[in-house]
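Complex shown without one protein chain; remaining protein chains in place.
Take a look at chain A:
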Amino acid sequence: MPSHPLRVAVVCSSNQNRSMEAHNILSKRGFDVRSFGTGSHVKLPGPAPDKPNVYDFKTTYVQMYNDLVRKDKELYTQNGILHMLDRNKRIKSKPERFQNCKDKFDLVITCEERVYDQVLEDLNSREQETLQPVHVINVDIQDNHEEATLGAFLICELCQCIQHTDDMENEIDELLQEFEEKSNRPFLHTVCFY
């Protein structure tokens, strides 16, 4: 009996792979979802590990797509980057940085511990105003396509369970414990206030 649909934010580092995969699935399931990155830049794999493609958060997915097609279409088709950007641009126009978003959420899901830390630091450094709580949960997901897909399903399941609780705040603790056991991975969980 949720009083209103959960406002969910999924956050990864560059708002490309993991957060967008989850964004994709969650929005298909009817969640009020947004996605973000917390890095200072958007980074995509380049021709070599030490040569990533770096963009700022103002660059749209389309621009990135075109840039990579121009650089090495075959390589980026093969490693799935183009496919990913193609999907992303159909969801929204460009990556968003969590720290710059002042909208309020009920639930923020992060995809790795570093991101969780950054989100926490950001939320705690904001001035408190309404004191509305926001729960932050970290689900560790490796940054590749397969794990992103698996992770997205896990996140989706988690959100559905949370959405279906009578009283989210009262039950989330227990729910997460169950989930930890079921998925056999630890979830960091905390609450912050707007």
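Everything that follows uses one rule, which is that contacts are C-beta pairs under 8 Å (C-beta built on N, C-alpha and C of every residue); 3 or more make two chains touch, one makes a residue touch a chain; residues count from 1.
Everything below uses one rule, namely that contacts and distances are computed from a predicted model.
Chosen from "ATP synthase subunit a", "Auxin-responsive protein", "Large ribosomal subunit protein bL20m" or "Symplekin", the protein name that UniProt gives for the omitted chain reads "Symplekin".
From the set A:G30, A:G80 or A:P186, the residue in touch with the chain omitted from the display is A:P186, counting the whole complex. Those residues of chain A that touch the chain absent from the view are 3-4, 116-117, 120-121, 124-133, 135, 167-173, 176-177, 180, 186-193.
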